[in-house]
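Below: one structure, written as structure tokens.
Here the complex is missing one protein chain, while the rest keep their positions.
In this document, chain identifiers A and B correspond to the written order of the chains, with residue numbering beginning at 1 in each.
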Amino acid sequence: MSSPSDLILILVILINLAVLGIGDVRLCVHFIAVQGVILGILPLFTGGGLDMNLLLIAAGTFLMKGLIFPWLLFRSMKTANVPSESVPMLGFTLSKVIAVLLVVASFWLASKFKLLTPIEHGSDLTLPVALATLLCGMFFIITQSLALMQVLGYLMLENGVFVFGVAMAHEEPLLVEMGILLDVFVAILVMGVAMFHISREFDHIDVQRMTELRD
Amino acid sequence: MNHVTSILSPVAALVLSPLLLGIINRTKAVCAGRCGQPLMQAYWELWKLLHKGAVTSYTTTWIFRAGPMISLAATLTAALLMPFANFDAPIHFAGDFVLFAYLLGLGRFFTVLAALDTGSAFEGMGASREVFFSTMVEPALLLSIAAIAREAIGNSILVDLTAMHHHISGPLWANAGLILIFIAVALFIVMLAECSRIPIDDPNTHLELTMIHEVMVLDHGGPDLAFILYGSAIKMWLLGTLIAGLLLPVTNWLLLDVFLSLTLLFLMAVLVGVVESVMARLRMVRVPQLLAGATTLAILALVLEYRIP
Partner (left out) sequence: MLIIYSLILLPAIAGLATLGWSSRVGRRILLVAIAAIHLLLTAALAWNPPPLSEHAWLGVDHAGLLMLGLTSVLFFATSIYTAGYLQQEYSRRHHDTAEGFLFNAQPKAIHIGCMLLFLAAMSGASLSQHFGLYWVCMEATTLASAPLIYFHRHHRSLEATWKYILICSVGIALALLGNFLLAVAASGIGEGHPTLVFSSLLAHARLLHPVWLKAALLFMLVGYGTKMGLAPMHSQLPDADSEAPPAAAALLSGALLNCAFLGIYRIHLLCVANGLGRFSHNLLLSLGLLSIAVAAIFIIRQRDFRRMLAYSSVEHMGILAVGVGLGGIGVFGAALHAICHSLTKAALFMTAGNIYTAFDSKFVADVRGLKRTRPITAVLWLGGFLAITGSPPFATFLSEFTILKAALDGGFYAIGALYLGLLGLIFIGMVNNVIPMTQGLPAESSTDAEAQPSHEPLWSVMPAGVLLTLMLLLGLWLPKPLNEMLTSISDRANSLEATKTTTTERWPGSHGVANSMLGVTNQLKPLDEGNMAASALVPIRRHKPAASKPTHSWLNVSTTAAMRLPEIDVTETPHFFLPSSFPTPGENTP
């Protein structure tokens, strides 16, 4: 734990595992919000010195992921009468086991990259945590039956990509980072609207029951 | 190191462990707004039970009478392996933590056998639940200890508890503190499961259908019950010492070490009491998920240790 950024990255993984193991929808949204807040703090610790770009990215991320997205999701929950519990399709225990296997796999995969060019401003944990969050997010999308939980999985996926992006924050131009945040914002907005329509049309947001279109 | 002082580890376990039960009960009483039992009540209970007689049923065999004795013997032997504060354990050799884990398992095994020996349906139900939960606890316990071993020693997993204990020092904490906290949390959940505390089992319930551990020992009385009570107190002390040894870096000042370890143990008892007061027992289907969560934490700690040099 030589640096605060390591600490933050470990907390990110912990939140992934927690979200995958809990069925309470509101608590999961809170956890993803906390993950967003932590990721907002992460750019300040990348150890390349603070400059305006980093501060803006940190502020934007904190605002979007920590405040605005959870607010949008809570609003969707209210308008779309979302049930308070959601059991994943594989069950909690198996989900936890697979999640931890995904973490192990992403650490192994990242070790293959580490020997080649290291990322300059990230810590050793950046790539494994990014991959682990990405994989956990995708796994979450696959195994959840509520549309809102799928949106949470998408947010987790984006957080994983963002962890990697922070390591590149010195090089990547600001415009693209802002564009990314804006796009995710609009995506969540559109998803919220879609969930409202789904709830009105189907009286539920259980995607397991939306299987009309198939071959 | 010092063979004379190493006897103090099991002696502390033997003498002070019922005090833990007293602290837990007192904490629960305080949280409930009552005055509560005296702190030494557990000692008086043991004394009382040892002077009573036991009634055994015609349907039981020698296993029923031997069960409590063997389980207490196993727990006492495990007490010989666990170091306390700055003292060594009297017996230590490479790989002794496996023996430790399975001595506790032996004790549980014989308790379960004694319960099945009565031929009663209720004991059988408790036995099956207990065995199911302990199946899920075992990987958490062993992986946590493996994580400590890796963290403390390095490459070889087959080390002894004493050596691990001595290696948990200040610089190690600064480097890998979060990992040790993960392991401590996992071990805390293991302790709650092994000692049949809330949220896995309610020790104060009187409804047989909700009992797990209590129903196994329902038919024991007198000295048998005293052995079981004493054995469970020692088990709690041992697991608590393991956690305390993990969380406290070893200083080389004797009195300070002892004082800090005792304080941490008593604080852990208070924490168990608080957990018992604020939570209800989890539903049966939730308990495996909690234990899987503990295992997940232990695996996460292990994975992180392989990463962080």
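One rule holds in what follows: a residue touches a chain if its C-beta (ideal position, glycine included) is under 8 Å from a C-beta of that chain, and two chains touch if they have at least 3 such contacts.
None of these values were measured; they are calculated from a predicted model.
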- [ ] Specify the shown partners of the omitted chain in the complete complex.
- [x] A
- [ ] Could I get the residues of chain A that touch the absent chain, sorted low to high?
- [x] 113, 115-117, 119-120, 130, 134, 138, 141, 147, 150-151, 154, 157-158, 160-161, 164-165, 168, 171-173, 175-176, 179-180, 183, 186-187, 190-191, 194, 197-198, 201-202, 207, 210, 212-213, 215
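Heads up, the rule we're going with is that only the chains that are shown with their structure count from here on.
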TODO: Please work out the Cα centroid separation of chain A and chain B, and write it as a whole number of Å.
DONE: 37
TODO: Can you check the complex and tell me which residues of chain B touch chain A?
DONE: 174-179, 182, 288-289, 292-293, 295-297, 299-300, 303-304, 306-308
TODO: Note which residues of chain A are touching chain B in the complex, please.
DONE: 1-2, 6-7, 10, 13-14, 17, 21, 92-93, 96-97, 99-100, 103-104, 107, 111, 124-125, 128
